[in-house]
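What follows is a set of notes on a single structure, which appears directly below.
Missing here is one protein chain; the remaining ones are kept as they sit in the complex.
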Amino acid sequence: MSAAEDLGYQEKTHELKWVGKNVTRTDGVDKVTGRAQFGADLIMPGMLFGAVLRSPHAHAKINGIDTSKAEALKGVKAVICRDDFADQPSEMIQVGELSVNIRDVIRNVMAREKAMYDGHAIAAVAATTAAIARKALKLIEVDYEVLPHVIDVEEAMKPDAPLLNEDMFTDGVDPKPDKPSNIAKRLEIKLGDVEAGFADADVVIEREYRTRPVHQGYIEPHACVASYTEDGQGEVWASTPGHFLVRAITARLCGMDVSKVKATASEIGGGFGGKNIVYLEPLAMALSRKCGRPVKMAMHRNEVFRATGPTSGSHMKVKIGAKRDGKITAGWAELMFQAGAFPGSPVFPAAMCAYACYDLENVLVIGWDVIANRPKTTAYRAPGAQISAFAVESAMDELARELGIDPIDLRLMNAAKEGTKAAYGPTFGPVGQVESLEAIKNHPNYKIPLGPNQGRGVASGFWFNIGGETSVTMNVNDDGTIALTLGNPDLSGTRTSISVMAAEELGIEPDRIRPTIGDTTSLGFNFISAGSRTTFAVGKATVEASRVVIDEFRARAAATWDIPVEAVVWEDGHARPASSNAGDFEPLSLEDIAREAKKTGGPIAGHVETNVSGAGPSFATEAVDIEVDPETGHIKVLRFTAAQDAGKAIQPNFVEGQYQGAAVQGIGWALNEEYIYDDKGRLENPGFLDYRMPVASDLPMIDAVIVEVPNPNHPYGVRGIGETSIVPVMAAMANALEDATDVRINELPLSPPRVLKALNEKNGG
Amino acid sequence: MARYHVSATVNGDDVEFLCEPEQTLLDVLRDELHLTGTKEGCASGDCGACSVMIDGRLVCSCLVMGAEVGDREIETIEGMADGEQLHPLQQKFLDYAALQCGYCTPGILIAAKALLERNPDPTETEARFWLAGNLCRCTGYDKIMRAVMDTAAEMRGE
Partner (left out) sequence: MASDRVNWNGSDVITMRYEAPETMEAAVELLSSDEGARVLAGGTDLLVQLRAEMIEPSLVVDVKRIAAMREITKENDGIRVGAAVAGAELGEHEEFKATWPGVLEAFELIGSTQIQGRATMGGNLCNASPAADSVPAMIAAGATATILGPGGQRDVPVEDIAIGPGQTSLDKGELVTSFFFPKPAARTGDAYLRFIPRTEMDIAVVGAGICLTLDDSDICKAARVSLGAVAARALVVDEAADALIGTPVDEAALAKLAEAASAAAKPIDDKRGTKEFRIQVMGVMARRTAEIALARAKAN
């Protein structure tokens, strides 16, 4: 055995001591006592407060910015605008599941030629108090030339639509257009021959769907503190899922070497993908550089809604063909996604995932990435997959009705399984789609009789999950405890789950391991906490680091006993002779070895720098029961069951929490959440009051069913589990609505006015 | 700029601070008294992350002016545990994994404590409506409700 051993899944021959149990989270006490420090909680000596001036226009040329009056205000220490940043060339960088162009990033962080959306940053101020900073914003004079704007994706695609970027010519179209448009890109996911598949079909369902932009809705607004010193060094403290990304973009936009920026991740108050990009940190750094004092910046809630990451609104067309017996012969879709002001909507993952739940021979999904005068989209939990699933899984439900087949049976009949070639490329290994469907089919939720105005809907979902660059350091302290340094901010308890895997490997109690999220100087590069990668990838690297440490423990024991290292095994937290042939020695505990480390060769540590691969896709199926008020169109959720494949749940109550949280975000998306714009392109509901996320009294308990089909590429079988459970929700809700009322709605949200209107139309009123 | 000199009690301690009229109690707690356990989520009373008690009433500290709280008794999350002894709600939140990111947690704990002080035996529906002003985007509320209901049962001696 050595650290180089296969890090694949091994069925355990002994009972696991910690993995699969629930231990108390390591950051728990700090979070229930108010000690945990989030983005806006850091207080530095001499710290100033920053604020951002934002465009009131959806689309406007910026002819000039006069900051002189703001600069003259007593208490104001620095004012910055576009002139304080050098422009960036066109170059794609990867952030989470999505890639963005750094030329667009600089424009999104601070408007240059034009304000591209209501809320776009125009200038920023640092002052001795937050109130003075806000007052200074009013003294900045901006000469705007208001331009026609476009919000809606269908409008933005029209040839005569207001043009956001005169230099944009649609990619992926042959021949390349000679006229610019708002369509950034066309893409295709293709398998087999859909035309032949439709020719073979007995039944074809063809529908159109529309969704509205929705926000991730984390409760912590974006916040950071940056400090720049005269020697050209900068530090930044930020609420982020990826402080290495913060470092990279801050350094790049501020023209600093990467080594000169040290980024530290605060605790992060939710992100769901929406913090997978940088907004404030380069501004805070530039302000700090200008005045030589630390600058704290924290968004107001309305800035979060107006200027940060909603996901796309969409217009989708779906066509599914099947034989009478339920066998699907072809799946086609065309997805038109709003990217916001700059290209890069999640239309690609949406296209990848659209039909991934099914074992199909013929698939064609066409995607269009379209810019519009809205904030640039960022990732939102299984980005894009939830949107295309709303369309495909709604159509699947209609197909099941048309064929008179139970919707779960129809899905089972066509389910993706081991050996299925997905349209987006890979051939699946062991996956849990069949198991998730059967879990719902056999769940009491699927059998409870329904009353009047009640309905039940089901839908499935898929997310591929990712691995990525990971660096982990495990230091063995001289008292036999472990300092585990990870580079991935913990949004949901990942630190604890990863420690549990290390405890299992080392054979010690989890509370002897202290996990810390290290700053960017303490570890090699880490890709951000995204794509449900953290427990999987960082866990895998930590298992590897544990095994490096164990090998060193064995070597130290072997040296102590003067026997070959191969003759020493590590069991239950102790080095032991492999057999009586190896000699008769008292086992050495981890503490024994740690205590003597100075004499046996010095400090013991394991560190791993790797690019983790082998993320296991995760499938989910969900059932929801609703009751519709036929007089108001109000939908009440009665019951909700989410069954998702976790591979292996390291901490079952954390896994349940992910399914439950994802389900409720989906319920909000389905029922009421949406971005509402006025005719000037200004966001009308930039607050929690009118954005209407679910509150506790809106909901029942959410039943989470953990399906476990081990991922062969992880030592404990872990799959990423953070995202898939949001994917089926919106379709399941629409399917339940039809079950309850015989009304099919293909547009989100299923808000009372829309539902009541549809009910009226059905009733001929 | 004119500032107001205010004396009040926070978690049983006498405090004095100077505040601008624009500063809310939330701003004062965080920026002047450095009690950052109380969080800002919206500053409009819609999320409950800034929940505190004033003279025994549950309020959003973002909707209280700092200048208003002279002579008032304020309780925040920092005063919830008794030394090393967590409040039963705090312990149950850990036991049930009733938090993920933890940002809404201080406000929810303060609100839940106020509920149980007023109504030691709430129904789940009552608890859900009481906590409707505390947004949580991570958990879907399931484990929060279970933790609150179980704490109530435990505190009743069941």
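As written, the chain order gives the labels A and B, with residue 1 at the start of each chain.
Just so it is clear, a residue touches a chain if its C-beta (ideal position, glycine included) is under 8 Å from a C-beta of that chain, and two chains touch if they have at least 3 such contacts.
Note that this is a predicted model, so its numbers are computed, not measured.
Listed by label, the shown chains that the missing chain touches in the whole complex are A, B.
Within the set B:Asp71, B:Glu84 or B:Glu158, the residue that contacts the chain not displayed is B:Asp71. For the chain missing from the display, the contacting residue among A:Lys12, A:Lys421, A:His634 or A:Arg744 is A:His634, taking the whole complex into account. Touching the missing chain, out of A:Ala620, A:Leu671, A:Val705 or A:Val718, is residue A:Leu671.
Although one chain is not displayed, its contacts with chain A can still be listed: residues 73-75, 127-129, 131-132, 134-135, 300, 302, 631-634, 671-672, 676, 684-685, 688-690, 692, 694-695, 697-698, 751-753, 756-757, 760. Along chain B, the points of touch with the absent chain fall at residues 1-8, 18, 20-22, 24, 43-46, 48, 51, 54, 57-60, 62-65, 67-71, 111, 114-115, 129-134.
FYI, only the chains that are shown with their structure count from here on.
The distance from the centre of chain A to the centre of chain B, with each centre set as the mean of the Cα atoms, comes to 29 Å. On the chain B side of its complex with chain A, the touching residues are 1, 20, 22-23, 27, 30-31, 34-44, 46-47, 49, 76-78, 80-81, 86, 90, 93-97, 99-106, 109, 125, 127-129, 131-146. Across the complex, chain B is touched by residues 22, 24-25, 27-38, 40-41, 43, 129-132, 216-221, 267-272, 298, 300-301, 491-493, 651, 653-654, 656-658, 660-665, 687-689, 693-699, 701-702, 704 of chain A.
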